[in-house]
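The complex appears here without one of its protein chains, the remainder shown in place.
Right, chain A next:
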Amino acid sequence: MTLWPYGRPVSPDRPEDAPWEAAGHLLARLHRLRPAGLPGPLPVMRGPAKAARAVARLLAAAPGTPAAAVILRAWAGLPAWARDEAPMPRTDIVCHGDMHLGQLVRYPAPDGPWLLIDVDDLGVGEPAWDLARPAAWYATGLVGEAEWSRFLAAYRAAGGPAVRPGGDPWPELDAPARALTVQSAATGVAKAAAAGRELDGAEEAMVDACARIARLGVPVVG
């Protein structure tokens, strides 16, 4: 793990100030790298494995709770690749693998260009996974439509290949965004259970979203 001494770019409580354009633009540039042009072979991106680990952690920390039941149902309806039970549909794109706003810093501080950091999870895989966290925040109402649209527009303007260039991006985003919603909900419930506390508002919003995903009526199968 590398230490990044530049501090956080914006206050976590002011998402409207977050560098949404920079995030979309940098992500698109990363996704347009050719894996063959990189110095060494890349591993497969670990996003689905991390989601599966969050569910396993939930099962260990809070089994038999209503929240866990809701999350499990949402998880069970995901395609196998999103649960890390089958290979990803594509492995031709370089992905960040752990995209969130804390991965953007200005260098040199405080006014230099934005950089995408913390590429410990870099790997080839399904690029929509890198857009799925912001997509899940938008879908769950944690981030407004304006912020989401800024991010998506910047990604598309920079030629990002994860979603179609125009129109409804959700055919590509839906499965990864559901997976990230499940992962966030599972992590939140597991943390709350371990600390013996109630869910906070954001964690509750994530479980509520899982309940809506569960109600889409996907059967639970092995």
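Simple rule for what comes next: a contact is a pair of C-beta atoms (placed from the backbone, for glycine too) under 8 Å apart; a residue touches a chain by one contact, two chains touch by 3 or more; residues count from 1.
What we mean here is this: contacts and distances are computed from a predicted model.
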item	value
Record-based protein name (UniProt) of the chain missing from this complex, from "Aspartate carbamoyltransferase regulatory chain", "Oxidoreductase FAD/NAD(P)-binding domain protein", "Na+/H+ antiporter subunit D" or "Zf-TFIIB domain-containing protein"	"Zf-TFIIB domain-containing protein"
Of A:L26, A:M88, A:L116 or A:A177, the one touching the omitted chain in the full complex	A:A177
Among A:A28, A:A128 or A:A214, the residue in touch with the chain that has been omitted	A:A214
Which of A:M45, A:V94, A:V143 or A:A190 contacts the chain that the document leaves out	A:V143
Chain A residues touching the omitted chain (full complex)	8, 11-16, 18, 50, 52, 55-56, 59-60, 63-70, 72-73, 75-76, 83-85, 98, 100-102, 137-149, 152, 168-170, 173-174, 177-178, 184, 200-202, 205-209, 211-216, 220, 222
